[in-house]
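Up next is chain A:
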Amino acid sequence: MLSVKDLHVVVNGKEILTGLNLEIKPGEIHALMGPNGSGKSTLSKVLAGREEYVVTEGSVTYKGQDLLALAPEVRAQQGIFMAFQYPVEIPGVNNTYFLQMALNAIRKARGEAELNSLAFMRLVRDKLKALEMDESLLKRYVNAGFSGGEMKRNEILQMTLLEPSLAILDETDSGLDIDALKIVARGVNTLRSPERAMLVITHYQRLLDYIEPDVVHVLSGGKIVMSGDKSLALELEAKGYGWVQDGLEQAA
Partner candidate 1 sequence: MEAAERQLDAMNHAGYAAGFITDIESDTVPPGVDESVIRFISAKKREPEFMCEWRLQAFRQWLTMTEPTWAHLHYPKIDYQAISYYSAPKSASDGPKSLDEVDPELLRTYEKLGIPLQEQKVLAGVAVDMVFDSVSVATTFRKQLAEAGVIFCSISEAMREYPAMVQQYLGTVVPPDDNYFAALNAAVFTDGTFVYIPPGVRCPMELSTYFRINERNTGQFERTLIIADKGSYVSYLEGCTAPQRDENQLHAAVVELIALEDAEIKYSTVQNWYPGDANGKGGIYNFVTKRGLCAGDRSHISWTQVETGSAITWKYPSCILKGDDAVGEFYSVAVTRGAQQADTGTKMYHIGKNTRSTIVSKGISADRGQNTYRGLVRMNQSAENGRNHTQCDSLLIGDKCGAHTFPYIEVANPTAKVEHEATTSKIGEDQLFYCRQRGLSPEDAVSMIVNGFCKEVFKELPMEFAVEARKLLAISLEGAVG
Partner candidate 2 sequence: MNTLPTSPEAIATLLGSFQPVALEDDLLTPDDVEQLRLTPVESLRVVMLNGFFMPELSTLPQDGSVTVATTLNTDSPDEGVSIRIKAGSVLAQALEVLHVSFSFESEFIAQPRLRVVLEAGAHATLVEQYTHLSDTLCLNNAVVEVFLEAGARLSHPRLQQESLRTRHLSSLHVNQAAGSHYHGTTLAFGGAWSRTEFHVAFSGTGAHCDLNGFYLVGDQQTHDMHLDVIHNLPGCSSNARFKGILYGNGKAVFNGNIVVKPDAQKTDARLSNDNLLLSRAAEIDTRPRLEIYADDVQCSHGTTVGQLDPEMLFYLRARGIPQTQATLMVCDGFASEIIDTCNAAALQQQAQTLLAKRLASVTALAGVNDA
């Protein structure tokens, strides 16, 4: 589904990704771990299409096409969803209205009929119920005055509504209490299907107790330095990122 080859990315004149390779197949959940500043969030932003991130080398292929050539909204319409680490506030814009606009834009791109307000509300209510979330979020302005937990829940709600093919969760677990974490995990697990892939970016192993990854990668210095199964995450948790670093230095 997604194939990243030798990706080099420069932000503000500084190279952050230095030859990253990643293959994700449909149905797989990949966890991407790494210390602060290793380039985790940079990867997610490049995949979503943020313009300040300049790709100097390498390629990204998504469903057989050159992802880097597509505008952010086209990527979204083709099924890429990013749950933002810091979702931005949009004052004055009603959350329900925003969700409906987004869903209909994507449905239109898929050649599906747009949903009217009634049908949309029914759908949102179902999703909220499944996530055991409160309806009050809908009445507020997009992310305005949301607590950290509310913002992340709102991201997960959007994800379940938009039903992406590739979901990227950028440190969605950071700053969450255990209840909010469970909601995030529930969102991810309900979406789990053979056609759908996910890239879960996280600093800690904790989220992976609730979302079982197929592959765990460790990112360091702008490239993936280690990959393995779920046990790698546990080992990291026990030994810390220093262990990876030491291992690399010894190898070098």
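Selection rule, in plain terms: all candidates are chains of the complex that A comes from, given by their letters.
Basically, a contact is a pair of C-beta atoms (placed from the backbone, for glycine too) under 8 Å apart; a residue touches a chain by one contact, two chains touch by 3 or more; residues count from 1.
Predicted model only: the values in this text are computed from it and were never measured.
Student: For chain A, which of 1 or 2 is the touching one in this complex?
Tutor: By the stated definition of touch, the match is candidate 1.
Student: How about chain A: which of its residues touch candidate 1 in the complex?
Tutor: On the chain A side, the touching residues are 48-51, 71-73, 75-77, 81-82, 84, 87-93, 97-98, 101-102, 105-106, 109, 141-142, 158, 162.
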